[in-house]
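Just one protein chain is left out here, and the rest sit where they should.
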Amino acid sequence: MASRLIAVVAGVGPGTGASVARKFAETYPVVLLARKPENFESLAKEINSKGGKAIGISADVSDLTSLKNAVDTIKKEFGDDVGAAAAIFNASGGFLRKPFLEVPPEVFQQSFAVSATGGVLFSQSFLPLLLNGVKQKSQHPPSLIFTGATASVKSNAQMASFATGKWALRALSQSLAREFGPQGVHVSHAIIDGVIDIEKTKGYNLPPEAKLSADGIANDYWWLHTQPTTNFTWEIDLRPAVEKW
Amino acid sequence: MASRLIAVVAGVGPGTGASVARKFAETYPVVLLARKPENFESLAKEINSKGGKAIGISADVSDLTSLKNAVDTIKKEFGDDVGAAAAIFNASGGFLRKPFLEVPPEVFQQSFAVSATGGVLFSQSFLPLLLNGVKQKSQHPPSLIFTGATASVKSNAQMASFATGKWALRALSQSLAREFGPQGVHVSHAIIDGVIDIEKTKGYNLPPEAKLSADGIANDYWWLHTQPTTNFTWEIDLRPAVEKW
Amino acid sequence: MASRLIAVVAGVGPGTGASVARKFAETYPVVLLARKPENFESLAKEINSKGGKAIGISADVSDLTSLKNAVDTIKKEFGDDVGAAAAIFNASGGFLRKPFLEVPPEVFQQSFAVSATGGVLFSQSFLPLLLNGVKQKSQHPPSLIFTGATASVKSNAQMASFATGKWALRALSQSLAREFGPQGVHVSHAIIDGVIDIEKTKGYNLPPEAKLSADGIANDYWWLHTQPTTNFTWEIDLRPAVEKW
Partner (left out) sequence: MASRLIAVVAGVGPGTGASVARKFAETYPVVLLARKPENFESLAKEINSKGGKAIGISADVSDLTSLKNAVDTIKKEFGDDVGAAAAIFNASGGFLRKPFLEVPPEVFQQSFAVSATGGVLFSQSFLPLLLNGVKQKSQHPPSLIFTGATASVKSNAQMASFATGKWALRALSQSLAREFGPQGVHVSHAIIDGVIDIEKTKGYNLPPEAKLSADGIANDYWWLHTQPTTNFTWEIDLRPAVEKW
């Protein structure tokens, strides 16, 4: 099969990841990565049925072998010289909002495994494809985008198991922006500062305007992706107009 | 004349301000504010000749009376109940890059007068029009956008006369974002981290890709303007991909 | 009179400024600057009666002439070649915590006049004496210390008239730290994040441990002053242990 530029989205639950995948699928074949197939199956079907192209691959971003297998699968599907126009890291490790001394060390391990190690392994796996996208003169600069949170810049009491991983991920994105910007890859970090309007948050006692739109976030990621090499944004913050911050 | 939503741009020299005015003039009648008419005359002519609408008003943002006169002129032109869809503060005070003890206090005064006082007076003058734009249900949330610089977040040696004003302006924008977001006005701050590709910087010893595109900045401001109330960005940074930071 | 190294404290109301003056008076003759003599008279008397040396000078830090007169007075008292071991800027302009559109522009002017312009004029007036202190081989590196606040790093809704000046002052301190550190002057900025336990705050509904000790702040400034040139701190934050932040 001839090489085509793809978009890869890691962490496609029923929220931001799905919206981002739909948005980028308007332009690129998308690869959906999630640990559990039920997290990408219906989304892949939906995109394919609407004339886009999507494949889902079971992958654990915290596991190098798993990611290597994913890249192998991608190359089988799209060719060995496949390039990427975008790689979006939307995964987050679990955490516990609890007094620090009551949080089992395993919880920190799991948080680091996804947010810190996962970010590193995902980047090492897909930067070669993004650099390949540069060589293949993608219309928009190939983009590596990381989803952050309020906890990426503020580490509150009882939130250490989340914030430590998120700060590490932000550090990764800043270092990569500095190293790979001059090579033509646009690395960005988005601070999502608020509750996203998804199935899981339906029951929250919040008016609709107090929640971030997942489709809106996807539009913002697309905007980052279309910035020219003269005007790269490393970081944006995003929050509802009514959010107190 | 019937009320229409306008866009106001302060600081329209031959760079970012002009690009921003052109971009917003595709959708709104634009008001160009500059101290010297030669800074807006040809731009207004250009916009008007291309089917847009632009008026230029001589105004000094550091002078309350001057801004009041500008608002009066705007109301005469667009009606007393005129609303604004956007107000963009792109002005910057002069400064001296010199050893601190060799910078005359007047230089600091002039820098504060525009960057700090000017930002305040401009905001107090046009927030009522922006709030009016909210009432008139503008398609996109009315936007108040401030142009910042590297010196808005880093205060280098010998740069105090620039950075003090720019930090004050950033503080203003953050406070206004928190106060007026819940009222429907989108307040943003853009950190322009690099040299902009304009007439003045033609002679700089820099390759083209090492300069920010002014039209690109205008696109980014437009993107900020079109964000929905669920997804407001307060701050973006912008720099060439090859910029060292 | 023979030249001696002095300490200058601007903004000596009945709180931090007085504590700082007492602390530095244990080692240096102190010069107390305040607009109103009643703000330094009893303090000067107290220091002099306890074996220290203090003189008070009426001065307005936002007025260059007033500061020049203060320096003249100091030279008459301590000699033309007087050096300073410390200069502490503890002044703050007035502000209004009110909706932005209800804050008169004059309030911003007054805030900038002290926090921004005052910081600049104070620094330009006393850096020559601090550099003289370097030449005269002061035991501890001559120190220029600025008092900041929560609002120096966070600009809340309705706090713009305070924060703009405080961010400008912080920018000043950072630029001066970079320029004058290599010349031997130690420039620092202290973020006082909480209510200080002074006469004015007696009535606040706060337990004693929820207020900062003014004498404690003075100790911290003294600690900054005694750091050797190999280990300069630019910025510290200070808050009660129980403070929520």
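Residue numbering begins at 1 within each chain, and the chains themselves are lettered A, B and C in the order written.
Heads up, the rule we're going with is that contacts are C-beta pairs under 8 Å (C-beta built on N, C-alpha and C of every residue); 3 or more make two chains touch, one makes a residue touch a chain.
In this text, all values refer to a predicted model and were calculated from it rather than measured experimentally.
Note on the chain not shown: across the whole complex it touches A, C. Check C:E46, C:D63, C:E77 or C:D237 against the missing chain and you find that the one touching it is C:D237. Only one residue from A:T27, A:S66, A:Q136 or A:S155 touches the chain missing from this view: A:S155.
Shown as candidates are A:T164, A:S188 or A:S213; the residue that touches the absent chain is A:T164. Although one chain is not displayed, chain A still touches it through residues 64, 99-101, 105, 108-109, 112, 116-117, 120-121, 123-124, 127-128, 154-160, 163-172, 174-176, 178-180.
Contacts to the hidden chain, counted on chain C, fall at residues 141, 178, 181-182, 184, 186, 197, 209, 211-213, 216-217, 219-220, 223, 227-245.
FYI, only the chains that are shown with their structure count from here on.
Chains that touch both chain B and chain C are absent from this assembly. Legend note: the chain whose CA centroid lies nearest the centroid of all displayed protein CA atoms is B. Taking only C-alpha atoms, you rotate chain A by 180 degrees to land it on chain C; that is to the nearest 5. Centre-to-centre, using mean CA coordinates, chain B is 34 Å away from chain C. If each chain is reduced to the centroid of its CA atoms, chain A and chain C end up 47 Å from each other.
Separation between the centroids of chain A and chain B, computed from CA atoms only, is 32 Å.
Annotation for chain A: no residues touch two or more other chains.
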